[in-house]
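Please read the structure below before turning to the comments.
Complex shown without one protein chain; remaining protein chains in place.
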Amino acid sequence: MNHLLTMENLDRGTLESLLDEADDFAEVLTRPIPKVPALRGKTVATMFFEPSTRTRMSFEKAAKALSADTVSFSPGTSALSKGESLKDTVLTVRAMGVDLMIVRHQATGAPWRIAEWLDIPIINGGDGAHQHPTQALLDCLTIRQRFGSLDGLTIAIVGDVKHSRVARSDIFAMTALGAKVILVGPSTLLPLDPEAWPVTVTSNLDEVLDAVDVVYLLRVQTERGGASVFPSLAEYAVKYGMNTERLARLRPDAVVMHPGPMNRGVEIGYDVADDDRSLVLQQVTNGIAVRMAVLFRLIGGEQDA
Amino acid sequence: MHDLVLVGGSVLTDAGLRTTDVAVTDGRVTAIGRELGESREIVECSGAWVGPGFVDLHTHLRDPGHEWREDIGSGSAAAAAGGYTALVAMPNTDPPIDAGHLALRISDEARRVGKVAVVSAGCLTMGRGGERMAHLDDLWSAGVRLFTDDGDSLQNVAVLRSVMEYVAQLGGVVSQHALDADLSGAGFMHEGSVSSRLGIYGIPRQADDIVIARDIAIMRMTGVRYHVQHLSTAGGVALVAAAKAEGLPITAEVTPHHLMFDHTAVMSTDSNFKMMPPLREESDREALVEGLRSGVIDAVATDHAPQSAVEKDVPFEHALNGVIGLEWAASVVNGVVSLDQDVFFDRMSITPAAIAGFTDHGRAVAVGAEANLVVFDPNVRWTPTSTRSRSRNAPYLGRELTGRVEVTILGGAITYGGEL
Partner (left out) sequence: MRQVMSETELGRVTRRIAHEIVERNHGTENIVLVGILTRGKPFAERIAKVLSEIEGRPVLPGSLDIGMYRDDLDTRPKTRIGPTNIPESIDGRTVILADDVLFTGRTIRAALDALTDLGRPGAVQLAVVVDRGHRQLPIRADFVGKNIPTAAAERVSVRFEEIDGADGVWIDAGVEE
């Protein structure tokens, strides 16, 4: 593995070994000093061309728990606002002696371009509405910790799949690990070619509630591509929101997940986010372990030939 | 003593295809036949096709205003290398070509360069703003015959109707970059399985088709000659076919890249596959190939659109639209569509010249005619690695093509190949 750019081409063995290692690193995070010197002397750059405090913090925490140095880039305070090109920006940061870059960019494929331009491993920290591979890994780790395996589980991904990089990564990772994925939402928020994805689709959340092990809620935004895609937040909440009534209709062991940031009262009920069956905070914690595993895989120890 | 003799090629003459020699002296074809006698220069053409130099209906020379991408000098060199002897320059320059003196400067500068004859297209509206009629009479007087706001579609139907009526009365052609602005919206590529996989906003085929259908309706009101630029959809081909069957004076063009590629090329997110209209699906590509073969599509037009590395070496969604193609258009068409020689020259030269109103270009080789010729070897396989354009935004570099321009002759002078 030279980069982590997408979940599309990762086989089950690779995914499982990454999750196994993430479990090991989760243990490190419980130690009195939750830190190991595995990446001492390495420098990791977080290049977030699109603002995201949470994901950046998670990557930085992961890098520091491995004793790597971190440098960070954000467009607001950089030469990018003075007209520097993306290519010059990343070449400049690379020249500072960076060993790995984590890239978040609003344009699909930007991490691939950067991987072509540079000679160091690149982690896709989210590109456009395309891919967000570490999110998929942390989601799968969280589900695996709860259920032991994803094999045979049924996972409903609810909401704006069409514009979601989280969903695009989760679909591939979850199905590769043996889960069945159902996409739930109005047709304006679902992929236009569901037959091309390893999923089934429905616009009726209530009809799948008692069949699923995991309800994975996506963040809602009302305007997309200049066209309105559903009538109102209130109507969305009625039809697709995970409220306490719907929570009660889930199987007793079913869980609720959300990649954050949440719109409480829209896609997730006010109380549902805090329910015992919400794994939202565990997802956040697991994000660090997963990112440690990916960092260690890419620049820790002897590299794969 | 002739200036130049082309020996042994398959020549598209006014009397049909003949394997023969062509003599050129003082800029004109002076003899066709064997054993034509002594010449200062001889070009061996056996195995190659000889015919009228190619004519492009759709070149972005980027001059004036965007010379970091291309200028009349570099664009002319690329055109000559692609076998072109005449082209229509698109008017989306800075300033846009909405008045006669701007168009004249371009023709004059191209004449001074001396590699390809250029006539600028004129804007439909002032500044390509889509509202006020451009200086159509002034442009017409400057030799402009084709009018377009290319780069954008003229969205306001009332303005379009008025412009169409005016151009009809002049005898010109209204040419439209057919794309509905609302439906194409935030899109960067064809809306389909690839855009869905990549999470990139798509542009449905209907964004093209509804504008073509609308414009055909306005054609019927105005009787104007109407030319559809860069068809990309099977639906567009069908609309043009139906309008032709109805007897409307409609013509259409297709680009080399739409003949060669489909949207699956965009999976790489390589910005050299980003253009407008976007690469669509294999079924569309097949309809375009078939349309060109049958004649529903009248002409190949390059939509040669230079963009600098600064504008292309960026993530796909941030890249400017367009690819260059003058140097490889004939090779792509030959390799992908494999037309017979006479049909090939019809689509590459004769019909586009007729649409654009070039009288000295796009004519079968005839004694007495101006010597605007090309020698094209349809069988040689080669891989282009460089370009004469100022920009390198070409999806063809490094890709094997079939057929190559060997010599281009403008007004009796070799502008590309030969002993140069």
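Should a chain be cited, it is by its letter among A and B, assigned in written order, with residues numbered from 1 in that chain.
Everything below uses one rule, namely that a residue touches a chain if its C-beta (ideal position, glycine included) is under 8 Å from a C-beta of that chain, and two chains touch if they have at least 3 such contacts.
What you see is a predicted model, and the numbers here were worked out from it, not measured in a lab.
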| item | value |
| --- | --- |
| For the chain not depicted, the shown chains it touches | A |
| Selected from A:12, A:35, A:54 or A:251 as touching the chain missing from the view | A:35 |
| Residue in contact with the excluded chain [from A:20, A:84, A:151 or A:245] | A:20 |
| Footprint left on chain A by the chain that the document does not show | 20-21, 24-25, 27-28, 31-33, 35-38, 66, 297, 300-302 |
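Here, only the chains that are shown with their structure count from here on.
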| item | value |
| --- | --- |
| Chain A residues touching chain B - in the complex, by the definition given at the top | 85-87, 105-110, 112-113, 128-131, 162-165, 168, 191-193, 196, 225-227 |
| Interface residues, chain B side, partner chain A - complex | 185-187, 191-193, 196-202, 269, 310, 313-318 |
